[in-house]
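We show some of the complex, not the whole, and keep each chain where it was.
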Amino acid sequence: MLNVAVVGASGYTGVELLRLLYCHPEVAVTCITSEQSAGRPVAVVFPTLRNRYAQVLENLEPVRVAQKADLIFTALPHKAAMEVVPTFLELGKRVVDLSADYRFNDPAVYEKWYEPHMNPENLKEAVYGLPEIRREKIGDARLVGNPGCYPTSVILGLMPLLNKRLIDPSTVIADSKSGVSGAGRGAKVENLYCEVNDGFKAYGVGGVHRHIPEIEQELSLLAGKPITITFTPHLVPMDRGILSTVYARLTGTVSVAELVKLYAEFYDGEPFVRVLPAGNVPSTAHVRGSNFCDIGLAVDGRTGRVIVVSAIDNLVKGAAGQAVQNMNIMYGFPEAMGLEGLPLFP
Amino acid sequence: MLNVAVVGASGYTGVELLRLLYCHPEVAVTCITSEQSAGRPVAVVFPTLRNRYAQVLENLEPVRVAQKADLIFTALPHKAAMEVVPTFLELGKRVVDLSADYRFNDPAVYEKWYEPHMNPENLKEAVYGLPEIRREKIGDARLVGNPGCYPTSVILGLMPLLNKRLIDPSTVIADSKSGVSGAGRGAKVENLYCEVNDGFKAYGVGGVHRHIPEIEQELSLLAGKPITITFTPHLVPMDRGILSTVYARLTGTVSVAELVKLYAEFYDGEPFVRVLPAGNVPSTAHVRGSNFCDIGLAVDGRTGRVIVVSAIDNLVKGAAGQAVQNMNIMYGFPEAMGLEGLPLFP
């Protein structure tokens, strides 16, 4: 039985980790922290956990946390993560970090989009935790930087095309749409029910969203050359889900059937990537609550563009589920263990 | 491994059964039927099941279904169920019926609220499948009439009060609110997104809803005398969930703390009933996707009334989950097997 800690559990990602870990047969959750709710039973903060989680939320004292667990999920805001992760590693623990602090190969990129990096040494060894790209390195990692939600959807959508050099990388546009849980549980007017319900908007327009460098890092590695993309996030009046519609100019002629075949082969054996038959389009409703990434493909013959549509649950494959998947790989558990739950529909 | 069939799988209850059974370690789904979609892969009708259910939907030929399974879940409209259930029983199969056809002790009651009953013989032996009331009879049953969604929420909410004779039964009013999945998957204008979204309404006002006799049957048994209630259903713009607010006049003075204690003792050991501490009120959001029934209690000292608020997921504890719970009891599986999933929040 693996003892794990969930650090920063008062947000939506934290409670989703607790939901998933509850059904994982090889894991015991031995420590749950929350600065703002320390001292309160976690089941009072999240009534969904009542009668199933008896734990009381603790303060985040890294040494004490490390004494209680062998693997630590850090579900903290960026910067807060790198304040504690070094201690966990020094004490011999392994970490899956769900913040942005350990996702970048180059600290300079982090510093351009975020702020000064306090822990470049550990950043060096951190593995970007997208299993479909680097399952093996994850297996050996002490520190996994769990991917962002938007990047997961865009990278999985584009991988086979870049791998096969079928598109002009300078033409990539990702138009992404997210449910509101992606904005977190902070008390902000803009995320009130009445501000969001029955409306739709873009935000972070013009190449300013912090997930851009993360997407570009991985796409560039896949393409073997630097890629710059246009990325626009939007807010959908729904709890969960990200749907990315990705456009690129094809370098040659290829049919949808050929693309579907290519994708199906590329992702053959992947437990959580589902390539849809030609003519089918993903919906976030079909992955809700699950670790799936559904991918649909279309070609606009009139303009020579490919359109890739990918759908994930931002809290699962885009955060907590992928973190559990990474844990499974790190500890040699079956990769889908604890992630077998089918999507909730409706 | 128990072979089970899901009959009538193209509705929301059907797909919910398939979602739950997929995670049940002792069950194999060997037959899935749908009259309207026979011949199509079930994962095409419900894309949530893609890559996990390979089965093709079959026509409902009772003999063939019975050959494939030992337990049959009938998720059919009322009347359609009693057209096939007798055959299943004759062929030695056990049945959990999710329609109203086998819920009534007295065929005359069924006939008053529904239509002539075609199978009164089997109705006699059928067990009303609310585990918290008659777990033992369910264990031996060949035929279980799975309770309606509204009745489940109202009966569980009132049981301890009636059991202890704390209320005047003639004063019971149940004001219930349901998500839209309770209305089924039929193509009706009134259930279109734009008709329902951002609005709230009552329906079936004035003592005409068919769940009334079912509630009254069980409450009367609990009280030891006939009870007539006022019941009003409402439609909430949400997918899942029923919240019932039940009012009754107290026969004596009792505090909320005493009521909470009473309920906690009454439901002690029940795996799925959660009695909330005084001052807490249930929300359907806290049981979404789970088999829980959350119950909150309040006393209006000014008027001498008790107010019980109960919340379930209508598709789980109100239908498919309770059916699986009944199956577990019938076959001696741990009662919560396959129903461990925590509520999805948000």
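A few comments on the model shown:
Order of writing sets the labels: A and B. Residues in every chain begin at 1.
Here is the rule we use: a residue touches a chain if its C-beta (ideal position, glycine included) is under 8 Å from a C-beta of that chain, and two chains touch if they have at least 3 such contacts.
Since we're looking at a predicted model, the values are computed, not measured.
In this structure file the homo-oligomer totals 4 copies of one chain sequence, with 2 depicted.
By our rule, only the chains that are shown with their structure count from here on.
If you average the CA atoms of chain A and of chain B, the two centres end up 36 Å from each other. Chain B meets chain A in the complex at residues 12, 15, 18-19, 22-23, 46-52, 181, 197-198, 239-240, 274, 276, 280, 283, 286-290, 292, 294, 340-346.
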